[in-house]
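Have a look at the structure below, then the notes.
As you look at this complex, bear in mind that one protein chain is not there, while each of the others sits in place.
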Amino acid sequence: MKSLSLLAASLAFASAMSSAAFAQTTLTMWYHGAGNEVESNIINQIISDFNASQSDWVVEIESFPQAAYNDSVVAGALAGNLPDILDVDGPVMPNWAWSGYMQPLQIDEAKIANYLPGTKGVWNGELYSIGLWDAAISLVTRQSYLDELGLRVPTLEQPWTGEEFMDALAKAKASGKFDHALDLGTAWTGEWYPYAFSPFLQSFGGDIIDRSTYTTAEGVLNGEAAVEFGTWWQGLFTEGYAQATQDPADRDNGFNSGKYAFSWNGNWAALGTLDAYEDVLFLPAPDFGNGPKIGAASWQFGVAATSEHPDGASAFIEFALQDKYLADFSNGIGLIPATASAAALTENYEEGGPLAVFFGLSEAQALVRPVTPGYVVAAKVFEKALADIANGADVQDTLDSAVDEIDADISKNDNYGF
Amino acid sequence: MAQITADNHGLRLVVRYTVLGLIALMFVFPLVFMLMSSLKPDAQLLSDTRSLRAFLPVGDISLDNYFDAFRRAPVGLFIFNSVVVTGITVVLSLMVCSAAAFAFVFVDWRGRELVLTLILATLIVPFETIAIPLLLIASKLPWLGLDGLSYGWLNSYQVQIIPFVADGLTIFLFVQYFKDLPGELIEAARVEGASWWQVYRRIVMPLAGPVLATAAILKFLAMYNQYLWPLMVVQEETYRPVMVGLQYFFQLNRAWGEIMAYLSLITVPVLAFYLFLQRAFIASIASTGVKG
């Protein structure tokens, strides 16, 4: 059967193209960026360049909306029909590697020696995924807002303290000029919550999982520091500084149309903001006692464990690791290119470029999310806990039960191998 | 006197129709809102919700949202997939379930009572309670396709069709209907030497028009509107049906006008079909009641 349909296919192919094309092997690829035209154009460009550059492999892509992507990969793994190449969000990678969906990359280490640390997905001492970019979050505002509200400009050397930050929010609210002082992006459900908000928790001195053992959340997610964080978090909503439920449209253009004084947002949204205002500032995270923190690691490429052609898949990924593509992604969606040499090619990250500040922000503050297969469930639990606290749930109770749920999951999975 | 009763009568009629009409408005307004909004650009759509304009085709009216919806996602493919899945399931279901009911009602065989009891017992098992283990089973099942033997049914048409071909309700409907057919007719045909297949094909099925319509309509509604199962088992675009496509569409972008256009696209054909056949639709629901 198989050989018959193969024969038919290659006959059709040969008659149509009358080239040596049938010697090529098809590699399938899944990507999370459906719906984003700019992103799709860049990835399609890389694929067609790759397909044209050699005669062994042909890459075919299927894109999913980000919200459905992880479920699709899990179901694909269950059904045994994962593609050859897939992209994976950095903190999720350990789970997929541990579950056996992914295999280590066959890429020359020297090629990625100068890559930013956040772009390398390492699990159990092996490189499973590599990113063309890193993302970073900043507190976005305008110089004119700070001047009006009489606030100093925080710097990496001297970020705002927690009190200064709250004072800024209070002043913004008191000014009456804004619908809300702070746009946290609560409309973005899913990974945004742990990515964007767990650094606050870490700055308070807590964490999602105890990184000394990776087998419990007890003490770090419900200890004193965590409760302090939770109480502060709840205050943002009870004081009316931010919205617990936000209209997605407000997340997309609220700050750019003057509804918010501050926006806690990623650099992928920075290009739009630069278009909207002349005097945009990308400020470091406030320091709640343990230093200013932001999340590290973004989407990366990897190879499925079931791929019959890991050499081809790795060849594609290696091909994609060219400064010009890194620069394309950066120019297209505002992300930090993974190498300094690529940064020099970009409009925004070259020396003195408008977004070059993100390099510094990332370097000084970035902390990866806990590197464990248990992160996937812990992240969902954390998201729910924050949403509940924002909606008025008791802080200590909510964090306690989040700890119980994370611990129960870890023990159900035999400590995920730790 | 006569004058007064006539007035009374007229007044009563007015009251009755007003009540009926107000209730009817309650039932149609979200659908009217959907259709009208699908013709408007986003900004107008949102501002119109402040007044009755939300239900009127006024302002900047165009079919742009429909074109944009088709451009944004393979809407035609989703509709095609749903039609394929629904159509095949309905046809297979009618064949398999009517044959089973025929065997239960007209044929005398060992195990008949036990099997029928078991099948009717499944009526109280909600699909939701078996969806998750069924997912695991479906992920392991073998399939002999054009590429030879493979394992795992996820992302396919068959995973959306085969589990729903036989169900207790459809068999029950056929059994109830067949019981009312004259048994002597079947026995007489047998005595005259007709094969079972001939009896089924030539005598029983030609009489089964009403129950076929009932079963087909109920199955059609259940299949076309399916959500939970395809959400779990179909991730690839190639096999995605309309309701999961809707979820997908919604995740891609919150362009409300386009979403309304998509909703209209997948709803209006069913509504038209329903209005065209509404007597049969209503009769089919009613028959589940009378017989139950």
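Details
Which chain is which? They are A and B, in the order written, and residues in each are numbered from 1.
By our rule, a residue touches a chain if its C-beta (ideal position, glycine included) is under 8 Å from a C-beta of that chain, and two chains touch if they have at least 3 such contacts.
Quick note on the criterion: contacts and distances are computed from a predicted model.
Among the names given as "L-lactate dehydrogenase complex protein LldG", "Sugar ABC transporter permease", "NADH-quinone oxidoreductase subunit J" or "Peptidoglycan glycosyltransferase MrdB", UniProt records the absent chain under the name "Sugar ABC transporter permease".
Note on the chain not shown: across the whole complex it touches A, B. Residue A:387 is the one among A:58, A:107 or A:387 that touches the chain missing from this view. Remark: the omitted chain is touched by one listed residue; of B:78, B:102, B:177 or B:239 this is B:102.
The set of chain A residues touching the chain not shown comprises 71, 74, 77-78, 98-101, 189, 244-245, 247, 377, 380, 387-388, 391-393, 396-397, 400-401, 404, 408-409, 412-414, 417. The chain not shown here touches chain B at positions 13, 16-17, 19-21, 23-24, 26-28, 30-31, 33-34, 46-47, 49-51, 54, 96-97, 99-100, 102-104, 106-112, 115, 118-119, 122, 124-137, 162-168, 171, 183-184, 186-187, 190-191, 196, 200, 221, 224-225, 227-228, 232, 243, 246-247, 250, 256, 259, 263, 266-267, 270-271, 274-275, 278-279, 281-282, 285-290, 292.
The definition used in the following text is that only the chains that are shown with their structure count from here on.
Measuring from the averaged C-alpha position of chain A to that of chain B gives a distance of 40 Å. Chain B meets chain A in the complex at residues 72, 135-136, 139, 146-148, 151-155, 232-233, 235-237, 247-248, 251-254. Residues of chain A that touch chain B in their complex: 1-2, 5, 34-35, 62, 64-68, 71-72, 75-76, 78-81, 248-249.
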